[in-house]
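For reference, the structure is listed below as structure tokens.
Missing here: one protein chain of the complex. Every other protein chain is in place.
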Amino acid sequence: MKKYRVLIAKPGLDGHDRGAKVIAKFLQESGFEVVYTGLHQTPEQIVTSALQEAVDAVGISVLSGSHNYVFTEVVELMKAKGIGEIPVFGGGTIPEDDIPPLMEKGVKALFRPGTPLDEILAKIKEIIG
Amino acid sequence: MKRDQLKQKSAAWESETEAGLKKRPERKEEFQSLSGLDIKRLYTPTDLPDFDYEKNLGFPGEYPFTRGVQSTMYRGRFWTMRQFSGFGSAEETNQRYKYLLANGQTGLSVAFHFPTLKGVNSDHQLARGEVGKCGVAIDSLRDMEILFDGIPLDKVTTSMTVNHPAPALLAMYLTVAEKQGVSWDKVGGTIQNDPLKEFFAQKSYIWPPRESVKLLVDTMEFCAKNVPQWHPVSISGYHIREAGSTAQQELAFTLADGIAYVEAAIERGMDVDSFAPHLSFFFDAHMDFFEEIAKFRAARRLWAKIMKERFGAKNPKSMWLRFHTQTAGCSLTAQQPLNNIVRTGYEALSAVLGGTQSLHTNSFDEAEALPTEEAVTVALRTQQILANETGVANTIDPLAGSYHVEALTDAMEQAAVEYIQKIDDLGGMVAAVDAGYPQSEIMRASMEYQKSVETGEEVIVGVNKYIAEKESPIPLLKVDDEVERRQIERIEDTKLNRDNAKVDACLDRIRDTARSGDNLMEPILEAVREYALLGEICQSIVAVYGAYEDPAVF
Partner (left out) sequence: MDYAQEALNGSVLAGARLIRLLEEGDPAGIEGLKKIYPHAGQAFMIGITGPPGAGKSTLVDRIITEFRGRGKKVGVIAIDPSSPFSGGAILGDRVRMQRHATDEGVFVRSMATRGHLGGLSRATFQAALVLDAMGYDIVLVETVGVGQDEVEIVDLAHTTAVVSLPGMGDDIQAMKAGILEIGDIFIVNKADRVGSDDVVRQLQVMLEMRDYSATNWTPPVLKTIASKSEGIIELVDAFLEHRDHLVSTGILDTRVEERELHFFKELVKEMAYEKINTAAGGAKKYAMLTEALKKRETDPYSAAETLMEHLKVDM
């Protein structure tokens, strides 16, 4: 059976990696191969990593308020690099109002704080298809 | 009643109660604190077999300071109500400060945006989208002048939450004081400047562990000589807890950081009693009420012992663990946000019953954004109600002597002692960080906690129980993206209106001093006065110290 391969990234200068690491660990325990980029990534670094690693999905954790910039930029860059079909998901401190516009721009799932891990897992599998 | 008799009676009561459980079972098989300590059905004097009032508690203001560091505590004056705030530009934050002071807040506390915390300028590539979002944007002295415009620095005390770039921000603050005509001996406040926890908690590091401790000692040395009322470090457990640690880990790692700093300062040749009275601490107040109170009390007692026994401090003030508390940001929920007011209230109460010196109460909307003026007002009022209406501040350490609280305090201290021993065995906190020890401990704890939330073992109201079908949205503070553009413009303008040759010379001197190992504070002050940018100053140091990279320990 094909393994799920997912990239988990922390963009920008924000160092709050608890969520990113818990998700990465949880996905690993659920049988995923998780490519972890670590902290302080630019959208370009995230996208070229996703490209080289041939992942099935890209997950981004943002707690810095820069979600509108980061997700938009990553989705655009992925399209430009020919990997626009790889689903992008994310989480962190993203106010509810900001979610619909980002989904319209092509983000496939945004998880609010408190979303159960099982629900996140099911959704990631669903968007990977 | 004799102890033996009591022991027998307790045992009899326990077995009788156990027998009745078949008919009327308890809610759970086992009861545990939020951090996994076993909680018994009942506590009696038998749980404190070696209890000795003088040894375990003593009197307020007396060793081992379990009951508090001052002799009158809140009967003298309430804790300092210090709301951490900062957003957008220096102008906007300056207005918020004036609002808070007008509403009865008694001290300022600066939240910087991520670029400042990481020592880079607002025009840095990685700063895109983050400028002014989680704190105020400070790129140079110019922003700092605006931030404190109209706020006399001899009349307020200020706390600044910034770590690796702390020497530069302290230099900016002191330069603003100079320009206001306030002499440094009248400037009071705290700068967090706690570099080690950055490697395993907040992750706003710049340079490597050893170098970061060296720079901390530079500021300690400088302040001891020049800014006597300033606290050059606030040894912080808050971020450790927020990164997912248990209460025991928070306590232990914080004190272990403190031990590393004291050792480094002594190694520099400073007398322990010359700097230790200026050390301060910062803890998280999480949801498990009694556990938190026990943590605060154990912290005071254990630190006093460490300073006296391990470092041979003579001055009682060197043994004081004075601390600021913030209610737990990670306990806030995005769901049913008004519930957060209640959570924050209980957490604040635990901090007050634990004897905190100052307190920040979170606003109910902070799971998703920085607080609105309305939300921050409710948060401040929460403290004011606690102080003025509940009567909890009328007597000192009111929970002392509670069998439960004393037993928990002992358990908390014991757990911390074991952790500190382990860290000592690894060669101290710097070596432990190199080995990834606190990182992996926190990772494990945060995973365990998350799983207990998943299974519902840990209930979070509104999240995994009592979920609302429909939630009504609350208004959130939005920081305009214009701030970023204006901030970048200001950087350009600053560069045009300063003597760039002088700035270059100052930066050269910073590099030279970093190489020589001398104290960096004076060269940094010089650079700040010439309007060197924060990023320029920090990069000059990085050129010598190197940049730290997180090893991503799982």
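Labels A and B are assigned to the chains in the order they are written; within every chain, residues are numbered from 1.
Throughout what follows, a residue touches a chain if its C-beta (ideal position, glycine included) is under 8 Å from a C-beta of that chain, and two chains touch if they have at least 3 such contacts.
Predicted, not measured: the structure shown is a model, and the values here were computed from it.
The missing chain, though absent from the view, touches A, B when the full complex is examined.
Summary of contacts with the chain left out: across A:54, A:103 or A:122, the touching residue is A:54. In the full complex, subunit A touches the omitted chain through residues 2-3, 5, 24-25, 27-38, 41-42, 44-45, 48-49, 51-54, 81-83.
Contact residues of subunit B toward the unshown chain are 208, 435-436, 546, 549-552, 554.
Simple rule for what comes next: only the chains that are shown with their structure count from here on.
The mean-CA centres of subunit A and subunit B are about 30 angstrom from one another, to the nearest whole unit.
Across the complex, subunit B is touched by residues 12-18, 21-22, 24-26, 28, 36, 38-40, 42, 63-70, 73, 93-97, 112-114, 116-118 of subunit A. Residues of subunit B touching subunit A in their complex: 114-115, 117-118, 120, 124-130, 133-134, 198, 202-205, 242-244, 330, 333-335, 367-370, 443, 446-447, 450, 454, 460, 463-464, 473, 476, 479, 549-550, 552, 554.
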